[in-house]
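One chain of protein is taken out of this complex; the other chains stay put.
Moving on, here comes subunit A:
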Amino acid sequence: MATCYAAGAFASLLAAWSGRLALVVGHIAAFAGAVVGIAVSLGILLGDPVPTLTLQLPTLFPFARLSLAVDGLSAYFLLVISLVAVAATLYGPAYLQAHSPEAGPGRRATQVLALNVFLACMVFLCCAGDALSFILCWEGMTLASYVLVVSDDTDGENARAGLLYMIMTHAGTAMLLVSFLALTERAGAFDFAALRTAASGLDDSARTALFFMALVGFATKAGVVPLHVWLPRAHPAAPSHVSALMSGVMLKVAIYGILRFGFDLLAPALEPLPSSWGWTILVLGTASAVLGVLYALQQHDLKRLLAFHSVENIGIILIGVGLAMIVWRREEVGGTLATLALTAALLHTVNHAAFKGLLFLGAGSILCRTHVRNMEELGGLARHMPWTAGLFLLGAVAISALPPLNGFVSEWLTFQAILGGASIFHGPSGLVIVVSAALLALTGGLAAACFVKAFGVTFLGRPRTPHAEHATEVPFSMIAGMAWLAVLCVFLGVAPGYAMRLLDAPTVGILHGYGASAVVTAHGPLVLSTALTLPGVMKGTAISMTMLALLLLALLPIAWFLRRGLRPYPVRTEPTWTCGMSPTARFDYTATAFAKPLSLVFATLYRPRHEVIRETAGSPYIIKRIHYSGEVVDLAETQIYHRVQHGITALSKAIRDNSTGRIHGYIGFVLGALFLALLVFGGGQR
């Protein structure tokens, strides 16, 4: 695997000879790496007992030994990464060639190199067996994706997005680093086994402090509200197959980090986790889910809309994770509830990777054919790009959590876990769980509204600009990349029971209790059930996605028979009735108009601003032109970040005003600070 990614990285050197060759060879190498990754992870996940792969790396640093340790959880995330990487690498070469044919070999080399480094870092981060390689890969992943974000073109917008991304994630990484270093200092070594031992001796408050510091680091990367502001800027800026990887996979690496820290490294030996952890994550997850989808609804840039949906889906995953943390080792239902919640979270991880990858690739296909990201300038693409349209619609149904596709399955499991939690906890904590259920339901409905808008405005109706009118279908390799993810969506939706076997190793590995298939597929792989065994409280529910899909399949021909009508009249086509005027594209509903009622309903959260300028000719009744501009603000951005920014600006202004500019004064400050530090912290060791 490493060889493949390294080969891909070196292939970028070919760019000196031919940019196109570098592109193809580099992506083929990454594709091979992803296939090997799938094979390795499947080998581990299906093994019985689950083997733990450990590998000592050559000593690079005198103070630490680097190692890889692949257990069930690592293998599962390795699988998720590799599944999306297969699609992205299939899609990549044709996309880059079509989107920016004028790019020189230098830019191609950078893109191929960064893509391979990015993939390799994500893969090895999940397999890391010690803190140092974890941090190194984490940093490599950030830097490589930064390069990809700013690589796309020379637009100042992308550079700003990249800068914000760098600042936010590095602030997060700093917190993560503190947490790691505090642990390694106690352990005296970097490998995870030593960290585990060191953490078992911690008292509760230190444990919680370390966890929350790490959580800030991971939450920044995952784009949890209110740390999400970089995400909707940086993700759309990258080339689309990289956006698919960043949204579908890189955020999941942060989820992996939270799971690894919360359930493994920092977990107490036998007691339940401190209750503040789970509740915080549950509340953060719920907030991210609702706010993510609400802001997505008001976006008219297709890729930005998708990026906001990533915030939403990370929220849904975190609801599952939070519930699992709350009930782990705490309740009497024999541990099945924790397994159920974690299964929901992990399943949503792979589901989101599949449909978000698919949607970003679909958006990329539109982008490379029309060079337009704004939905208002598109329209009518379904007739020119039928494959892309069909696959995008499939992804839209999946992400809206509608049966019979995969999004529904993991949300169903999340709902069942929430119900199980609500039947255990009473009083205010139960109410929090129930409210999060209601908000999750709201999220699903809003996501459906959002994707009716996204699909309808982009693909249906009349083309609004010549860009959209002259679009053509994308080449086969790009469709193949999308189709692979669509197949995953359908498979995980129609026969999710068969995927549960893969979730056994991670759930058993970190919960040390029941495996996913023992709980969810207790009645065979065709039935999903919630085998909750607490007598009298939860009896459990069973559904069968497979049977439902069969029922739908059986009903379709009957409905089709009715649709054909009882008499064989030919179908006439006529222009749409527009009250007697000749129809133009301006009669089509726009994205702004579509989302307007919801923006008024949720006006408190949006604080919508709009401005109408009328140009009149002579009389106020004769209007020559109307200019409309509207804007919706991100509450986190205005309420938190702008204030922080003002604070920092004011502080630096105050400092500048009081600076004398003489070097003696500064040296005096430094010495004073050193003296103080020695006075406070130096007394500990003799």
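Going forward, a contact is a pair of C-beta atoms (placed from the backbone, for glycine too) under 8 Å apart; a residue touches a chain by one contact, two chains touch by 3 or more; residues count from 1.
The rule is short, and it goes like this: contacts and distances are computed from a predicted model.
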{"item": "Undisplayed chain, where the name is taken from the UniProt record, one of \"Formate hydrogenlyase\", \"Deoxyribose-phosphate aldolase\", \"Sugar ABC transporter ATP-binding protein\" or \"Osmoprotectant transport system permease protein\"", "value": "\"Formate hydrogenlyase\""}
{"item": "Residue, one of A:Tyr146, A:Phe415, A:Tyr514 or A:Tyr606, that touches the chain absent here", "value": "A:Phe415"}
{"item": "Contact with the hidden chain (one of A:Ala209, A:Ala449, A:Ala495 or A:Ala518)", "value": "A:Ala449"}
{"item": "Residues in subunit A touching the chain absent from view", "value": "380, 382-383, 386, 389, 393, 397, 400-403, 408, 412, 415-416, 419, 422-423, 425-427, 430-431, 434-435, 437-439, 441-442, 444-446, 448-449, 451-453, 455-457, 459-462, 523, 527, 529, 532, 536-544, 547-548, 551-552, 555-556, 558-560, 562-567, 569-578, 583, 585, 587-589, 593-598, 600-601"}
